[in-house]
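For this depiction, one protein chain was excluded, whereas all remaining protein chains were kept in their positions.
Let's turn to chain A:
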Amino acid sequence: MTASLTAEPPRTAPRGGPHRATRPTGSRPRGAWARRAPLLPALVFLIAVTQLPFVATLVISFMRWNALAPADRGFGGLANYRSALTDPTLRSSLLTTVVLTSAVVLTSLLLGLGLALLLDGGFPGRGIVRTLLIAPFLIVPAASALLWKHALYNASYGLVNGSLTWIWGLFGSDGAPQPDWMSSLPLVAVEVSLIWQWTPFMMLILLAGLQSRPPDIVEAAHVDGAGTWQVFRHLTFPHLRRYLELAALLGSIYVVQNFDAVFTLTSGGLGTANLPYTVYETFYRAHDYGQASAEGVLVVICSMAIATLALRTVSSLFREEAP
């Protein structure tokens, strides 16, 4: 810190100037490395563990390589991409991923917004309500998926159908509908379980956003005769926008990559296989390493599109604290 305060900015510093000769000449390169040194372990580790495997994926995606035929291994050109792109499974899983992600993120964002607005303000037991609402997010995702599959959706003894029987029973009827939720509405079933898990996440971020809103302005607006809707439309919503964006984008990053719910609830069956699950399956079941890699590369390209958007938004969020 002292260096940047007392010395001129690095670019204009005279190299080997008469007065500063002892410090800047010898220590500038070393100073830069001293600054970089704490960064290096994390950077090197991350590149080694996340970037190198991806480079390997890229290489394998151009190879003809099936674990069941190890002898027939070689350069395959674009064949893997051709079969991946013409593979109806991959195309439908791309669509599933888009539908699943947008349904889950938008619904849980709206529900989260509603809950955050309800919780923004004092009432008896507000702390308990918040704690109850967080609970779904704190269950291990695999456990949550099992809970929904077996304890709630199960056609013969799940809570949903059980409640239907009970309600019909109240009116003296024993002909309650008992649909098999998992096979009649598989994608909706996955979505509902994920919305249940992600709504608390959205709520927590939006609630924090609401509470960072300067209260005196809202009060002033009310004094000036602004209605609840007007306050929301012109004050709360603009303030909340960046929190909505942050919540939606972080939610998308996690939901796009969701594996646990699809794997546990439906094993990718009945049109619920999303991209991560499809890649997993190609690799795990079919042992076609080349094609699995090509699919992996395509997943990355799709994610890049979302990621670019996400990074831009996040960077605009963080810009204001730039030095």
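Basically, a residue touches a chain if its C-beta (ideal position, glycine included) is under 8 Å from a C-beta of that chain, and two chains touch if they have at least 3 such contacts; residues count from 1.
One rule holds for everything that comes next: contacts and distances are computed from a predicted model.
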| item | value |
| --- | --- |
| Chain not displayed: protein name in its UniProt record ("Sulfite reductase (NADPH) hemoprotein beta-component", "Sulfur relay protein TusD/DsrE", "Mannitol ABC transporter permease" or "Phosphocarrier protein HPr") | "Mannitol ABC transporter permease" |
| Touch with the omitted chain, as defined above, among A:Leu118, A:Leu187, A:Ala221 or A:Leu270 | A:Leu118 |
| Omitted-chain contact residue, chosen from A:Ala84, A:Ala103, A:Leu152 or A:Ala273 | A:Leu152 |
| Which of A:Leu113, A:Leu194, A:Ala273 or A:Val299 contacts the chain that the document leaves out | A:Val299 |
| Footprint left on chain A by the chain that the document does not show | 1-2, 5, 32, 34-39, 41-43, 45-46, 49-54, 56-57, 60, 114-115, 118-119, 121, 123-126, 128-144, 146-148, 150-152, 154, 156-157, 159, 161-163, 165-166, 169, 196, 199-201, 204-205, 207-209, 212, 243, 246-247, 250, 253, 256-257, 259-260, 263-264, 275-276, 279-280, 283-284, 289, 292-293, 296-297, 299-300, 303-304, 306-307, 310-311, 314-315, 317-318, 321-323 |
